[in-house]
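This structure is in structure tokens; I'll ask about it shortly.
What you see is the complex with one protein chain gone and the rest in place.
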Amino acid sequence: MKKKYMNPYLAGTMLGIVLLLAMFVAGRGLGASGGLKYCVVSIVGAVDRPHTENSVYYSKYFEGGKKPLKNWLSFEILGVVVGAFISGALSKRLKFKIEKSPKISSTRRLIFAFLGGVFFIYGAQLARGCTSGAALSGMAVLSVAGFVTMIAIFGSAYLFAWFFRKNWI
Amino acid sequence: MNIREKFSVLLLILGIILALLPLSASRSFVVKPHKLLSEVTSPDTYFTVDQVARFVVMDDSSIQLIDLRSAQEFKSFNIPGSVNVPYNELLDKDPSTFLGLAKMKNIFYSNGDFDSNFAVVIVQGLGYKNNYVMKGGLNEWFSTIMNSEFTGEKISARENALFETRIRAKKLFTKINSLPDSLKVRMLKSRHFDPKKLDGGCE
Amino acid sequence: MGPVSSLFTFPEWLDLLIAFLIGTGFGFSLEQAGFSSSRKLAGMFYGYDTTVIKVFFTAAIIALIGSQLLSFFGLLDLTKVFVNEYYVAASIIGGVIMGAGFIMGGYCPGTGLSAMSIGKIDAIVFFLGGLTGAFLFAETYPLIQDLANRSYRGPVKINEVMGISPGLFTLLLIIAAIIMFWFAEAAEKRFARPDITEEI
Partner (left out) sequence: MILINKYKVIIAISGVIIILVCIRSFNIDHFKNNAKSLAGPSFNHSIIISEKQIGIIGKNILFVYLDKVDIPIKDLHNEVITIKPDSILNKENLRKIIKHKGSVLIISSDPAVSARIWMILSQMGRHDVFILTDHPDNEVFKNKFRPDTLNRLEL
């Protein structure tokens, strides 16, 4: 039998302490979207090396023989995967399934999940951080960018929520 | 009594404590007071103008001269090889942008003895190492180096070397500071530092 | 005086090990909070489950209180902690695009990764979409480079813009959060969907 989720305030406190630890030990916040970017950069680098050298965007990640995967953010998201797996195993939540509203088909759910991923990471690259890297970590250091990004994300999600309500409720 | 109300009360108490504390996000001294005091009362933190003149003449690359006067004063003349950080802007900038490298000796000077010694305590207190003061400042530099003349009967070898250095430093100082303004501006621009960025975020 | 990374230069392996351990704590907290479920996350926008807002604001406030207390006790130098840089246009437009992605996909990058690791197939697809998004961004970068770098304001802090002390701003944020928590729990009762909340 799977366990119930942790009380949100307690879980939030735990997440806050992890964020505080990151600030205290490494002098930086948490991040997730950056790690994905480094994955993409290294894949492109492996497939088409000359392309990365000519592009204004990719070239900075290979300067001076740097390896994009040997990076704080890449290792951090590796940790996220492992940490979530441990938590899922402890709470007996490990299970392959497609989570969706019973009203929609699995295909529809997967198409929207894919589109969501494309949009989210594209926006995160533009705003230089996602909900964790820009909004959460930004708010914790009182950065204006953090507050603006947070309001933009949640504000627009509320605006668009009405159009996608069939997917969820 | 649910957990939300309890949690709200706790956050509110902590928030009120924070609001009452004299917090500030700006820089504060990080070195322990007694350690800083013993560092800055040591006589090893001074250089005489003659020592500085030697560094300048020998074009010593292990020193960094920092001029604390206003930008205007700096523009009209300065010791060759200096960078300008006006004293009243010292704490607006990130000191690591002008304090050079780890092994570099940073020598502060102003017109006299106050600003340079205020500044050296500040940077040393912020945790930077190898900071020195040119004793007497530019007033001393002028009366010793620029107006140096030998008055005596017989010159010893040591004195000879000393006066040699002084005269060479004086010549270099006059030469460089007599350049036309356009050339000076170009030289100063090439010595401009970019602030070092902290690592972080999702970039 | 922290951050520890400013006192010692970590060798690369230790730096990456720290990144991994911090990430592990991050992933563990996200999963425990229930962020590995897209329907729980999406619940926030329809009112039946407001865990997101509670966890998100609690975490930000706890880190804010903790970092300021550490700085008061002389243990943490906040000038050496990274502050996100503010590019006005990029933050707003990027945020709006992210909001659209959020409501379509049901995950954000961090939560998507933790959902993926406990076997949610939709999260794996979200992750693949994310890789595609990053790739598209890299390829279209020359076109939007100007937008991404426009109106740069530097690492500005909100309390400095408002002209108040960081402690006072934290208090205001806490008051706002308490009001939001109260609203959130009221909304959970008003828009309750036992059929969904039972299942997730």
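Going by the order they are written in, the chains are A, B and C; count residues from 1 in each one.
The rule we apply is simple: a residue touches a chain if its C-beta (ideal position, glycine included) is under 8 Å from a C-beta of that chain, and two chains touch if they have at least 3 such contacts.
Everything numeric in this text was worked out from a predicted model, so none of it was measured.
S.K.: List the shown chains that the missing chain touches in the full complex.
M.R.: Per the contact definition above, the missing chain touches B, C.
S.K.: Which of these touches the unseen chain: B:48, B:76 or B:160?
M.R.: Looking across B:48, B:76 or B:160, the contact with the absent chain belongs to B:76.
S.K.: Given the full complex, what residues of chain C touch the hidden partner chain?
M.R.: So the residues of chain C touching the missing chain come out as 69, 71-74.
S.K.: For chain B, which residues lie in contact with the unshown chain of the complex?
M.R.: 1, 6, 9-10, 13-14, 17, 21-24, 26-34, 36-38, 40-41, 46, 73, 76-77, 87-88, 91-92, 110-118, 120-122, 125-126, 133, 135, 137-139, 142-143, 146-147, 174-179, 183
Here is the rule we use: only the chains that are shown with their structure count from here on.
S.K.: Just give me the whole-number Å value for how far the CA centre of chain A lies from that of chain C.
M.R.: Taking the mean C-alpha position of each chain, the two centres sit 8 Å apart.
S.K.: So, what's the distance in Å between the C-alpha centres of chain C and chain B?
M.R.: For chain B versus chain C, the centre distance works out to 40 Å.
S.K.: Multi-chain contacts only, two chains or more: what residues does chain B have there?
M.R.: Answer for chain B, listing residues that touch two or more other chains: 4, 7, 25, 198-201.
S.K.: In chain C, which residues are in touch with two or more of the other chains?
M.R.: Residues 58, 61, 78, 80-85, 157, 159, 166 of chain C touch two or more partner chains.
S.K.: Could you please specify the touching residues of chain B with respect to chain A in the complex?
M.R.: Touching chain A: residues 3-4, 7, 25, 198-203 of chain B.
S.K.: Help me check something: in the complex, which residues belonging to chain A touch chain B?
M.R.: Per the stated touch rule, the residues are 7, 9, 26-29, 31-34, 37, 72-73, 124, 128-130, 133-134, 137, 142.
S.K.: What part of chain C is in contact with chain B in the complex they form?
M.R.: Listed in rising order, the residues are 1, 58, 61, 65, 68-69, 71-72, 74, 77-85, 157, 159-160, 165-168, 170-171, 173-175, 177-178, 181-182, 185.
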